[in-house]
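Note that this complex is displayed minus one protein chain, with the remaining chains in position.
Let's look at chain A:
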């Protein structure tokens, strides 16, 4: 190829790129979706990716986007791998994303220091760094509606109530089986602190990523230690394998609790013996909501979704919807505050701080009764909302408790200390300079 041809080709490519980029900037809002449909964690990631994509796609199909602006959706496959996740971030940041959802605590952690520099808000919905709930210290990070520490405190509180009071946990043993990664280790400091204060014993059972489907050692240890309760912090194929192993080892399933990540497939893996397995949740399962029915009508039935029809409305699919509900509300609020149609990451950061999902707004969005209300603010980027306990009845999840409020008194002090510690350990951590909107 001659240099002339090469030059012409390069010029043509530049021209094409030049015409495409303003189209993206002027008429639409760019929303990258970090997903993992491949690898050992795809069993969880795929359903969430489908729910996230389909809700936003439905807004495009039904309403022409948000506030008359189309959403440009682009998935980046991370494989739940931190390195790939950071590569995804680097590849999308030049396209002016209005928000980034890492969908991995491991990926979230290295992105936290970058967010304020690149002016891209990070939405780590109910995962990531618990301390990032402090908006005054982490103005660019959001982790609603509850932190992992809130979740742990809710489970311990629920178990305590079952025993007749938290003080009755004294002398008991609680086993904690967790993915041996940043995500799985996140609530351990709080659990150990509560154990010290209340007087129960903690037994840790780490599961390495490569042994997620080979947990017989951990469950043998459970049999040896005979914990009164088991709490699980698992993800991907770890959850289903743990439920299976618990059943195999004869652990009483009604004493086996999990944070909010197992899906129906994970519980089904245990067969009939999995009945009684419990987990926290904060939103509905099923399709009996106008917005989800719109997804079926405008996206799934038209073949625009990758989700099998029978998976729409399952727990992790609806979790993806909740995530996209937050994205959409962040954008809508940003449009309202700034008066602009095409908003930027900086605008959406303000929008997220002004999220107010009350029952009236949820009804307006076609999600009445889908979830509890949520309001974020300048200082509170989490909401610390209550969750409820649900139980696997052999075929489906059944809600078995009233909302369980997190033990704020225990969590807050730890959270504040951790946030302060983070800022001190990361030399030069910037003081918040972003102004707070009046509403927040």
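Observations, loosely collected:
One rule holds for everything that comes next: a contact is a pair of C-beta atoms (placed from the backbone, for glycine too) under 8 Å apart; a residue touches a chain by one contact, two chains touch by 3 or more; residues count from 1.
Everything that follows uses one rule, which is that contacts and distances are computed from a predicted model.
Its record in UniProt calls the unshown chain "Branched-chain amino acid transport system permease protein", which is the match among "Branched-chain amino acid transport system permease protein", "Oxidoreductase", "Formate-dependent nitrite reductase complex subunit" or "Succinate dehydrogenase iron-sulfur protein".
For the chain missing from the display, the contacting residue among A:244, A:298 or A:410 is A:244, taking the whole complex into account. Considering A:109, A:212 or A:253, the position touching the chain not shown turns out to be A:212 (whole complex).
Within the complete assembly, residues 36-40, 42-43, 45-46, 180, 204-218, 220-221, 223-224, 236-237, 240-241, 244-245, 248-250, 265, 268-269 of chain A touch the chain that is not shown.
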